[in-house]
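Take this structure first; my questions come after.
For this view, one protein chain was removed and the others were kept in their places.
In order of appearance the chains are A and B, and numbering begins at 1 in each one.
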Amino acid sequence: EEDKGMDNVGVTEFVGTAVGDSVGLVIANVDYALHEKMGIDKRFRSIGILGARTGAGPQIMAADEAVKATNTEIVSIEMARDTKGGAGHGSLIIFGAEEVSDARRAIEVALKELNRTFGDVYTCDAGHLELQYTARASLAINKAFGAPIGKAFGLIVGAPAAIGVLMSDTAVKTANVEIVSYASPSAGTAHTNEVIISVTGDSGAVRQAVIAAREIGFKVLKAMGQTPVSVTNPYI
Amino acid sequence: EEDKGMDNVGVTEFVGTAVGDSVGLVIANVDYALHEKMGIDKRFRSIGILGARTGAGPQIMAADEAVKATNTEIVSIEMARDTKGGAGHGSLIIFGAEEVSDARRAIEVALKELNRTFGDVYTCDAGHLELQYTARASLAINKAFGAPIGKAFGLIVGAPAAIGVLMSDTAVKTANVEIVSYASPSAGTAHTNEVIISVTGDSGAVRQAVIAAREIGFKVLKAMGQTPVSVTNPYI
Partner (left out) sequence: EEDKGMDNVGVTEFVGTAVGDSVGLVIANVDYALHEKMGIDKRFRSIGILGARTGAGPQIMAADEAVKATNTEIVSIEMARDTKGGAGHGSLIIFGAEEVSDARRAIEVALKELNRTFGDVYTCDAGHLELQYTARASLAINKAFGAPIGKAFGLIVGAPAAIGVLMSDTAVKTANVEIVSYASPSAGTAHTNEVIISVTGDSGAVRQAVIAAREIGFKVLKAMGQTPVSVTNPYI
């Protein structure tokens, strides 16, 4: 696949693409001047770059698996206001590595994971829902949301934001979970039309909370006129 | 209509939908943990939630009528960067109430008002104009723009922002009004491509200023290539 990338694209740094207009790149030796401007720790000679027009949650979850599986660290996670006219975020995630082979491996893992982490993103013209779940949060989730490492983690997103409020309330009433973060159009987002909560707790409780939020969000979004659909396969 | 909502949607909290991909919801007993994260005063057990992909002005004006007509208060008004690829805002407005019946009534009033308050929103591919007018501003307008309660209020919006500058200048030159607020892409908006001014003063003067701004905005936006149209019926 690397060879294919090189052959077709003619760019050594190109790793691949994935759902959500996601693209993965690596730089073996980041130029020193850029290093400084980007605030990258000097010990990371190489970086992996994961960017997307559509989605921040799916990319953060995919990056979380990538840091678990490779000898890399998360340098930065930035969220753009994008989704190509939709209500949500695009994203830019930078991995730091001492060796370019590690950076490349992280990007490969992340690109492969995106197919799964887009599974519970449901979109229609009126808005979208996003649900994420993992039994053990790692460094990307910790960096993005402040969630405790090694514990179960759930992400609940509703757009327009009104739906996210109701999903959040339903989630925390359904099971004994703790709210890690709460974001809304004027705080914690790039002015997206979303309410986003993340929760932690016992893995069964987190999963139950996420599923209950999905159910009520789905009904309300559908009542706005269309049936929200996933572009891949639900995994929760 | 509540029964119909319950029947079709199967969600007790669902109140209804309206123009602009607006949705109205209520929560009878907001979960305590969420209460805190959202910064809701403890005396409000219930909330009404008005959200939309398209529009903040129409929803604020509708909310203003809703607080006048019901035993509720405005908890928060947030503006997202949205309009589904357009140049403006989406919105999230939270009403606080001691009784869920009051919250529900506020949302019902607001959803009904939206048909009117979208009347002077004129849209085309190149941009949009929005004009609002009321003889007596109430708590939602006060919260959103800092306008004096009980006095006439006018809202003037032009997108792209250049048009809003000209509309603003025309408005304040046309009649003896006072500027309450001025917002532009880098201050006071969620980075929308709008200039937004609000004015107060004698009701005749405010109305005259708004109408003059509408006239010049319409001509310039039309000169950009299309005729801007309202999706409902002009009311000013």
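FYI, contacts are C-beta pairs under 8 Å (C-beta built on N, C-alpha and C of every residue); 3 or more make two chains touch, one makes a residue touch a chain.
Being a predicted model, the structure only gives us computed values, none of them experimental.
Asker: If I consider the whole complex, including the chain that's not displayed, which of A:Arg105, A:His128, A:Lys143 or A:His191 touches that chain?
Answerer: A:His191
Asker: Please give every residue of chain A in contact with the chain that is not shown.
Answerer: Residues of chain A in contact with the hidden chain: 5, 8-11, 13-14, 17, 21, 23-25, 27, 30-31, 33-34, 37-38, 47, 49-53, 78-82, 84-85, 90-92, 94, 190-191.
Asker: Against the chain that's been left off, what residues of chain B make contact? List them.
Answerer: 81, 84-87, 125-127, 159-163, 165-166, 168-169, 172-173, 178-179, 182, 184-186, 189-195, 197, 216, 219-220, 222-225
Criterion: only the chains that are shown with their structure count from here on.
Asker: Centroid of chain A to centroid of chain B, CA atoms only: how many Å?
Answerer: Result: the chain centres lie 32 Å from each other.
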